[in-house]
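Removed: one protein chain of the complex. Kept in place: all other protein chains.
Up next, subunit A:
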Amino acid sequence: MSRIKARFEALKKEGRGALIPYLQAFDPDYETSLELLKAMPAAGADLIEIGVPFSDPSADGPTIQAAALRGLKAGATLGGVLEMVRSFRETDAETPIILMGYLNPIDSYGPAEFCFDAVQAGVDGIIVVDMPTEEADLLDSHAREAGLDIISLVAPTTSRTRLFHVLKDASGFVYYVSITGITGTGSASQAQLEEALPKIREATDLPVAIGFGISTPEQAWTASRIGDAAVVASALIKTMAGTLSEGKATDKTLPAVLEQLMALSAAVRA
């Protein structure tokens, strides 16, 4: 069984949803982001999303744009991100790792090689922001062969008919982009989530993670109840950015992010 499946099944038994924190690889440097990654499970991360820095993150707001830029400055490459996951797997064999990024670095790496290397490194799923279902054949067969889940995105603009189309061959879990907007700019209300989720569940039996605009413990709790997981990204990165001094990590960086993560995870477990 895949790590993603095992983790969601275990949480179901526990009777709670998952918390999925996000960090940008190499932000602000390789060592700090690896240390943060390694410390996340103990701080309450159930699954972890790692952002792969890209020069043109057109679906991201200012916070993640800045993080991507710091990551690139620190020398981030897709190969380097896989290296980071490999290192994480030396100490953690169970926490699912999902890479989130844009298509071009994968295209440049080579789709088949990437899927193979990613699984070898210990990656469980990938979210490719600018690869809709219509273009997914670029990776699909390679991912399936390698055993890598391609996580499907659905949005408030995805119609009912389209939900069935998009989720037909979905694997791992489904990522609901809960606002029509870029990362870190707004949040869906509880009522909006309560209206959206049943429609998604009609089209899939997979767990549904809710992301975009979740920043407070209360929002994380709500999303993890209405959906099956809450993704928190910009809020954690904002905290990290606030601890940096001239773009460099300080001794406040890890404690600040981890403290916030613990508060979020406590809420999801409440």
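Going forward, a residue touches a chain if its C-beta (ideal position, glycine included) is under 8 Å from a C-beta of that chain, and two chains touch if they have at least 3 such contacts; residues count from 1.
Rule of thumb we're sticking to: contacts and distances are computed from a predicted model.
*Asks:* If you had to name the missing chain as UniProt does, which of "Tryptophan synthase beta chain", "SDR family oxidoreductase", "Iron-sulfur cluster-binding protein" or "Putative DNA metabolism protein" would it be?
*Replies:* When "Tryptophan synthase beta chain", "SDR family oxidoreductase", "Iron-sulfur cluster-binding protein" or "Putative DNA metabolism protein" are compared with UniProt, the left-out chain turns out to be "Tryptophan synthase beta chain".
*Asks:* I'm checking contacts with the chain that's been left out. Which of A:A59, A:V119 or A:L244 qualifies?
*Replies:* Once the missing chain is taken into account, the touching residue is A:A59.
*Asks:* Can you tell me which of A:I50, A:V154, A:V231 or A:V257 touches the chain that was removed from the display?
*Replies:* A:V154
*Asks:* Looking at the whole complex, which of A:P21, A:G51, A:P105 or A:G125 touches the chain that is not displayed?
*Replies:* A:P105
*Asks:* What residues on subunit A make contact with the chain left out of this view?
*Replies:* 54-61, 65, 72, 77-79, 102-109, 129-135, 152-159, 162, 166, 177, 180-182, 185-186
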